[in-house]
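Every protein chain except one is present and positioned as in the full complex.
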Amino acid sequence: MGKLRIGVFKFTSCSGCQLSMLRVNEQLLNLLNLIDIDYWVMVSDVKGKGPYDLALVEGSVSTPEEIGEIKEIRSRSRILVALGDCATYGGLNSIRNYMSQREVEKLVYENPTSIRSTTVRPLDYYVDVDIYLSGCPPDTSTIVEVIKDVALGVPPRLPKYPVCVECKLSENECLLIKGEPCMGPVIKAGCGALCPNLGRICEGCYGPAVDPNAESLLDKWREIGLSEREIVCKLRKYAGLSKEFKRWSGL
Amino acid sequence: MKAFVVSYGDLAKLIDEAKKSYTIYGPVRKGGSYVFSRVDGLGDMELNYNRTILPPKKFFHLPYEVLMKFKLRDGFEIEAEAKAEPIMVFGVHPCDLNAILRLDEFFSRKFEDPYYLSRREKSLIVVLNCRGAKDEYCFCASLNTGPIAEGGYDLALTELEAGLFLLEVGSPKGDELVEKLNFPKAEVEHLEAKERIKAYAKNTFHRRADFEGLVPAPLDHPVWEEEAKKCFSCGTCSLVCPTCYCYDIYDEVGLSLKEGIRVRRLDSCQLYEYSEVALGGNFRRERKARLRHWMTCKFGGAGGGRYSSCVGCGRCISLCPAGIDITEVASKLKEVVKYA
Partner (left out) sequence: MSKRLEVPYISRVEGKGTLEITIKGSEIEELKLRIFEAPRFIEAILVGRPYYEVHEITSRICGICPVTHQITALRAVEKAMGVKVPEHIRKLRKLLAIGGILSSHALHLFLLALPDYTGHPSVVEMAKAYPGVVKAGLRIKEAGDGLIELIGGRSVHPVSTVVGGFTSIPTQRKLESFKATLLKAKEEALKVSDFVLDLDFPDFERKCEHMALHKPNEYPVNEGRVVSTEGLDVSEDEYRKYVYEVQVGYSTAKHSLVKGRGSFMLGPLPRVNLNYGNLSDDAKEVASRSKFKFPCFNPFAANVARLLEIITLIDEAIAIIDGGELEGPSRVKVEPKEGEACALTEAPRGLNFHSYKFDERGFVTYASIAPPTCQHLRNIELDLMEYLKGYVHESEKEIARRSEMLVRAYDPCISCSAHFLEVKVKKG
């Protein structure tokens, strides 16, 4: 089996997903037996033009230039992975879609005319995505799993079920039952219930689970005493643009 | 059957003796809840616990286990071994014991599961009988799975009065352990005291369940729709259920792509993926169908309707984040069944 020629690309993002990938640390050298880095600006001066067996794309699309770039990368990639929430759902960046663009720019820059940005979109608004690797950021070992699966030519096994599954298997006391607005029941597992394990409610950073019952959770949150404004904030954080949460995130 | 009367101090001795051959697990506090966890001695345990989050099935039917290792050379090389360490699970409630007995039966049907059975074989179970319902969620009494165990244990304890226990021996393995300890033999009065506790304990349950005649359950009863509106399909109820045994098997491949492991992981019929089949098919796509399936299984579907596979431990009710209650659903279904 030949090595996978990979490209890692950054769009509108925080680099956290790339960092999660680099979190392999000492395993990096083993991983290099599996992949050839053809393009990864953060790590290498080599700026290969592909074609890539595997393109890992971090970040959402938010400028006219980026629209062209993602199409270009798609055309040069066999398998394209949306790496992280920004790429999969628009991520945290998408919060600004709920404000007017001028208003957003004025809040940050005195003279916004030199700033060019458009509405924040996930990658699949513009191109086909083969694998969605959600999480803000996705877990290091899951990224490695996906690379292995692509090398093997098998579809990756990514959970669709909610965080509660991992939470219960870790034998945590349920925070929702205790009256805290945990999002676990509607959020995709994969993090190992990281937050509830540490006594923190799930804030939803892995995006919606399959067929989430958000309506029921919203009822629970209201019972607990969350205001409508807080509820909207929660749903508009990592995956407000997703088809699962769109109805409640208010756009 | 042999029986002894033992003090709290004697129990500590029992555990010290057991430590020579077993790793000891018992109920310990976790926040406001309890879990079975490794303990050093009696002092670490909370014997007055209501229920643990995961039942003792986690020791035998593991939430995650490696079934085999494999290597790809010129063909396959497989290394599979059902390895088990001797463990003592101390303080198991009768409902949970009965659940283990059901799992024993399931895993030794036509296909014997060597992984499960070897772990069971190496284990020693010390039951702690309940002197009454532990809280409003318990309902073993109506299913005859508690509050006092009728056998199937290695050792069983009943607290006769504060600090004084009746210790009953239920298996040669249990016998072997207590033999050396020279505990005082129980007298008739002690056995009678236990009977009195039993008679009393049975009447302390406010929650009742009657699952008879619910298999097959009415499929289009409105209660399914109502409950599905609340349900998150989070799987909690079945993961924490001491008798739910469904699992999934898959491979994890190492970085060399030349070796890997085969994994078994606890699954749940409440999860969407559970009923997924090739080409995007799913025969229980609707939440309602999944919830109904799970409950029907508990009503006795899995036992072919002959007996309920629920032992009344109350976990699914007390841990459901949506507040769904299997006993309530059953009674709503019953009303219709009665009229029908």
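Note that the chains take the letters A and B in the order they are written out, and that residue 1 is the start of every chain.
We adopt the following convention: a contact is a pair of C-beta atoms (placed from the backbone, for glycine too) under 8 Å apart; a residue touches a chain by one contact, two chains touch by 3 or more.
In this text, all values refer to a predicted model and were calculated from it rather than measured experimentally.
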Chain not shown, its touching partners among those shown: A
Given A:S62, A:N213 or A:S242, the one touching the chain that is not displayed: A:S62
Touch criterion as defined above, residue of A:V127, A:C195 or A:L241 at the omitted chain: A:C195
For chain A, residues in touch with the removed chain: 10-20, 22-23, 25-26, 28-29, 32, 37, 41-47, 59, 62-63, 65-66, 91-93, 95-96, 99, 103-105, 107-111, 114-115, 117, 136-137, 194-195, 197-200, 203, 205, 229-230, 233, 237
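Note that in this section only the chains that are shown with their structure count from here on.
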Geometric centre distance via CA averages, chain B-chain A, whole Å: 37
Touch list for chain A against partner chain B, complex: 1, 27, 30-31, 33-34, 144-145, 148, 151-152, 157, 159-162, 164-165, 168-169, 171-174, 176-178, 182, 184-186, 210-213, 215-217, 219-220
Of chain B, residues touching chain A in the complex: 30-33, 35, 52-54, 63-64, 229-236, 239-240, 250, 252-253, 255-257, 266, 268, 271-273, 287, 319, 321-322
